[in-house]
Structures are given as C-alpha cells and as structure tokens.
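Just passing along the structure, written as structure tokens.
What you see is the complex with one protein chain gone and the rest in place.
As written, the chain order gives the labels A and B, with residue 1 at the start of each chain.
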Amino acid sequence: MTLTRRTLTRRIAIAAIAALILAPGAGVPRVAAQSPPPIKVGFSSAMTGPSAITGEGVKWAAQMLADEYNAKGGIMGRKIELYFGDNAGTPGEAVSAVRKLVDVDKVDVIIGQTHSGACLGALPIVKELAVPMVIEACSNPKIRELIGKTVNEWAFRVNPDDVMLANQFAKYMSRQAKTVSIFAQNDDFGRGAATAYDAAFKKVGIKLVSTEFFDRGQADYRPVLTRVKRAAPEGVLLVMLASEGSVFMRQFRELGLTQKLFARGSMATQEFLFQVKDTPAIADGLVEATYWTPALDPEWDKRWLERWKVPVRVHGSLAAIAFRYAVAPAIEQAIKKTGRADRKAIRDALEEIDIPNTPVGRIKFDETHQAFINMLIVEIKGGQLRLVETIPIQP
Amino acid sequence: MEDLLELAIHGLTLGALYAMVAAGLALMFGVVRLINFAHGEFYMLGGYAFWYAYRELGLPYPVAGLAATGILSAFGWAYEHTVIRTILARTWHVQLIATLATSITLTNLAILVFGTQPKEVPTALSSTILEVGGVRLAWQRLVVLGAAILIFAGLEWFVARSKMGKAMRAMSQNREACAVVGVDVQQVALATFAISAALAAAAAVLVSPLFNIFPDVGALLTLKAFAAVITGGFGYVRGAIAASFLIGITESLAAGYLSYAFKDAIAFVVMVIVLLVRPQGLFGRRIGI
Partner (left out) sequence: MRAARVTVAAAVLVAAPWIVAAIAPGVQRYVLHVLIFTSLYAALALSYDLVIGHVGNLSLAHPAFFGIGAYAAALLGTEARWPFPVSLLAAVAAAGLVALAIGVPMFRLTEHSFAMGTLGFAVVVQVIATNWVDFTRGPLCVTGIPKPALGSWRIATLPAFYWLGLAAVTLVGLFYHGLTTFRLGRAFHAVRDNETLAAAAAIDPLKYRMLAFVIGGALAGGIGTLYVSYVGVLCPGELAVSLTVNLLVMVFLGGVGSLRGVLVGAAAFTALPEILRMAPTWRMVIYGLLLLVVVIRWPDGVGGVLRRRASAS
C-alpha cells in the first residue's frame, strides 16, 4: 500500500516537472549558431502582468525584425539571434530580466524596457554589467538625468518624452483651443505627460481647466466625461492607448461631447481604427503628436497584419524604430570599424552614429545619450490617418 | 441637476452589472456555503463566448446572448461537478485557495487562447443614443436595466415557486435536514452553480457592448461583487442586489463629484464601513437565500 502510494506520488511529481520543462519555452534561440558568430539581441518588456499587451507587441516586432534582417543574411553576414526578458512592468522584475539576458543568454545589446518603472530598475544594472541598452519607449522625464556619458554611459534613449514634445505640441494646440482638459492614463506615461503639458500650456496661454486620471482596464468613463462636460473646455487632450481609446470615444460620443480632440499615445493609429471599424468616423478631427505613423513605412504595417492577423501595435513599432535606426546601424558600424560586435563595440558605435535621414528623423545621441527624432502631427480624417506635419524636436 | 440625473442613471447601469454578478455569488454562498473566487471568470468567459457568437459567428444579438448564457450554464455545472464537489466538505481556507487557483488558471488560459487585445462588441443598441431631459444615453443602458429587472424577477419566482428553487432555499437554511428528507443535495448544488454562472454570463452579454472584454476583466468585478455580497449580508441574494445598486450609485456619484482616480476604492470603503458598523450586513444575518 505505502509502496504504491509513493510510486504514484513520484509519478505525478515527475509528470508535473516534465510538463514545466517541456511546455513552450521563451527565449529559445531562433537561429542555430553558424560560423560567423550570431549577434545576440535581447528584447525586454512586460510579457506578463497588467501591461502584457505591450510586451506582446515588442515580441512580435522583434520576430519580424529578426526575419527581415536574417533574410538579407544578417548584419554584415552575422545573423540576429533573439532573446526575450520579462520585466512584468516593475523595477524588481526588470533587474531579473536584464541579469538573465546578460549572464544567461549572453546578449550583446538590449532593447527595452517599455515601462518607466522597469527602465529605472534596469539602468544601474546595465551599467554594472557593462551592456548597452537602448530605451525605446520609457517616458519618465527623470530618465534624462540618469543616462548619458557622465552618468550612465551604457544606456541610450531613442524616444522623446513629453517634456521634449510638450512645448511644440502645446503651441500647435493653442491655435485651436484656448481651454483644455487633460484625460490621462494613471501610469508613468500619463502622469509625466500631464505634468509636462501643465507647464507647457502656461507658456502658450492655454488655460488648463481640469486634469483627470483613469486606471487602465477600467472601461467605465462616464462619470469623468460628465465632469469634463461640466468643465466645458474647448479641447480635450487624451493621453491613452488605442485599446482604451476606442471604448472612451464611444462613451464620449454617447454623451454628445464635441470638444476638439488632441492625443498623445496611440489614438491616431490603425489599431484604433480597427477597434472602431463599425463607426470609423467616431474620432474624426482628432490630432495626435507621435513619432511613428504608417505613412513612414506602409510595408511594415502590411507585413504585421499579414503575419499577426491584427493591426500593428504601437509598442512593436517603437521597438522596431530602436532596432532599425539605432541598434542595427550601430552594430554595422561596430563591425566595420573594429571587426567585432561585442558589447563595448556596440556601445561605442551608438555614441558615434549620426544618421541624418531615417524615416523617423535624425538619429544622433547627444551627451545625455538622447536622440532627437521628429515629432509627427497625425490627424484622423474620414476614418483615415493623415500625416499633417513633421516637426524636428529641438534639443 | 442634470449631472446628478446623469450620474444616477450611470450608477444604475453599474449597479445592475454588479448585482447580476453578486447575485450569483450570494446564491452560491447561501446554498452551499462556498466562496467562489473564480466567479469573475464566469463573467469573463461569458463575455468571450458572447463575442465569439456575435462577432465571429455573426449570430444576431439575442441568439448570441442566449448561446453565451447557455454555454456558461453548462460550464458552471461542469465546474461544480469537478472542482467544487471535491472541496465542499473542506475548510474554507482550502475552498478559497482552490477557487483562487481556478481563477489564475482560467485567466491565463484566456490570455493564451484569446490574446491580450481587448475585444469590443458594439451592438446597434449601444451605438444608438436616446436623449431624454437633457441626458443622453445609449439604448443599451436601458436594455441592461430592463433585462436585469426581468432576470431578478425571474430569479425570485424561481426560488419561491419552482421545486428546485424551494430545494435551494431549504438547503440554504439547513443542509443536514435536506439530506435527511431526501433532497438530492448534489443536484441542488449543480443547479446553483449553473444558475450563478448563467447570471454572470448574462451580465457580460448585456454590459460588454458598452465596455469591452479582456482576460483580466473578472478580477476587479469579483472583488466588487464580494463587497456587495458582504455588505448585503452573506448569502442573502436580495441583500446582495440592493448593496450592488448602492455601491454602483455611490461609485458613480463619487467619481463624478469627488475624484475619478479613487473610484475603485469606493466599493471597498463602503464595504469596510458597513462591516465595522454592522458586521452582519445591512439587512442583518439572515438564514437562507
């Protein structure tokens, strides 16, 4: 009797552990090593947790990029090998993700961390481990003080934050509205934007009527829309992503609000238009300040849709910007100059590259390791996206 | 003044949503004394079933709605038959952990199967606006309220008049006696879970056209439904319904007049206050559902 029970327990335990080992794995190298050694690129984002949708976008983009470059034989004949880290959107997990990518997967360069908390947690680690990290989307303005030649020479950032965009966008907004309410998601992106625009509005004479924050995943906006209706601003600045934006716009129209719409996030995107395809004109007139739009590379959107069966995700496009226009050219330059694509060579190359005419603008990292790409004003008109203006961001 | 009306009507929509979810929870606790931490997942799965039937298969709204409710009914039945039956006799710690484990499994399976992108299911009624007395609302909101009233009336009738309903009431009052007089305790439990799951699915069918569906949508709903069940007095279905409307309206008014950012805390603050002032719930500790 005892013998049977022990055997049973052991068998179940073995089965469970086997299931854990054999179940689909992340981080499996996509290409077997060949004679010029592959270049190992790590993508770190929120693969689990409440923001898992962003990590999925980054992962899909990475897979498309690896295929794109490897089809051409890689970079200077060296294939791209992908590795993924999960930071769950928090600084603690970001530490784990970076350490795993560097010590276990032995990546040569990291693109990440998408969410500011994770970025902040990762920064000291990439410095300690001496691996270059290119930030593609973290928007906390404090990051600018924490990266750069003197502070942290291993970290770079491609994307602008709202402190960098606010003055220009506020100037644009002031032509169309004198009073504005801000409605922002309650995370680092939304809070950072709200603070930045609060300051910028003062400079251009816009009166900030009210600021409201909402938690992502809570699709019930009517009470706050009632508050906005009462405050009666001329314009509303939405700091939100397409997945919330579509539900928001339905309720906006349900209440009969007619304010001029401005946005920061991923409102003027194919993703948004897909979510509202039953009423495509629901957000006509909305104007968004962003740094990526399909018009810059229609092929990318098409390939994404073909492969993943859903419209392109903004966080995927942002990761692609970082890889295509900063990391890949840096790797190429490193190999040309030194024959190597190790961590230090890539870092040095990142510091030196100056590519004036990429689709997103000029890629050159200044002393604070920040690039200054273009700000795009994109409008939704007739249920379609229209690139209205391209404004280079001033340092 | 218009605002007040506006917020009150919105609060009723919220209240109806919480009430349909909380009623099932109260029913389960009342009849089998079990806290089901996976209840929000009934709502979530009901939402996905509805989305699939309505958007992917293109069935008309009422048909898709009934299909989703039926599927979840079967799922609730199966859930009782497999998981719940094994833990009914165990301590409430085991029950809580087991149902929580089910919740974790179902939520992550939903991510794997349906993906992280939220699904939207706008209907003709959710896009058509009715304007009355300066207040604008989608017709769907009236459907939610109307359907909720019908559902609760139906539930009342069922519990009061039908044979199974009477058995459920009896079991909620004295389980041992039921077994003695020959009530099939297993069947009653199965029916209870089937009905509770159907209620949650019905809520999803009615409300998701106004909002959206994503794998994690059940988590916060479970918590708020619990708050309502506790505030209304554990196991008392009418109490849970009343408390749900109280919480819905309070949440809407507080979000509209005080602070939108803190609105999710409202349900819990209400619950904690009621628990401290009247630990037996607003309507007293009643025996039976």
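By definition in this document, contacts are C-beta pairs under 8 Å (C-beta built on N, C-alpha and C of every residue); 3 or more make two chains touch, one makes a residue touch a chain.
Predicted, not measured: the structure shown is a model, and the values here were computed from it.
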**Study point:** Contacts of the hidden chain among displayed chains
**Key:** A, B
Point to revise | Selected residue (touches chain absent from view) among A:P37, A:P124 or A:P280 | key: A:P124
Study note, to complete from the structure: Checked against the full complex, the residue among A:G57, A:G74, A:P91 or A:P311 that touches the missing chain is A:P91
Review point. Given the contact definition stated above, which residue among B:A197, B:V217, B:I249 or B:M271 touches the chain not shown here?
Key: B:M271
Point to revise | Hidden partner interface residues of chain B, rising order | key: 35, 83, 86-87, 90, 92-94, 96-98, 100-106, 108-109, 111-112, 223, 226-227, 230, 234, 259, 261-262, 264-265, 268-269, 271-272, 275-276, 279
Revision key, fill the gap. Contacts from chain A to the absent chain lie at residues 2, 6, 9, 16-17, 19-21, 23-28, 47-50, 52, 86, 89-92, 95-96, 99-100, 102-104, 106, 116-117, 120-121, 124, 129, 140, 142, 146, 186-188, 190-192, 213, 215
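As a convention for this text, only the chains that are shown with their structure count from here on.
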Check your understanding: If you average the Cα atoms of chain A and of chain B to get two centres, how far apart are those centres in Å?
Key -> 36
Review point. Can you name the residues of chain A that touch chain B in the complex?
Key: 50, 52-53, 56, 186, 212-215, 217-220, 222-224, 226-227, 229-230, 243, 246-247, 250-251, 253-256, 275, 278-279, 310
**Study point:** Residues of chain B defined as touching chain A within the complex
**Key:** 3, 6-7, 10, 14, 111, 115-118, 120, 122, 126-127, 129, 131, 136-138, 210-212, 214, 216-217, 220, 251-253, 255-256, 260-261, 263-264
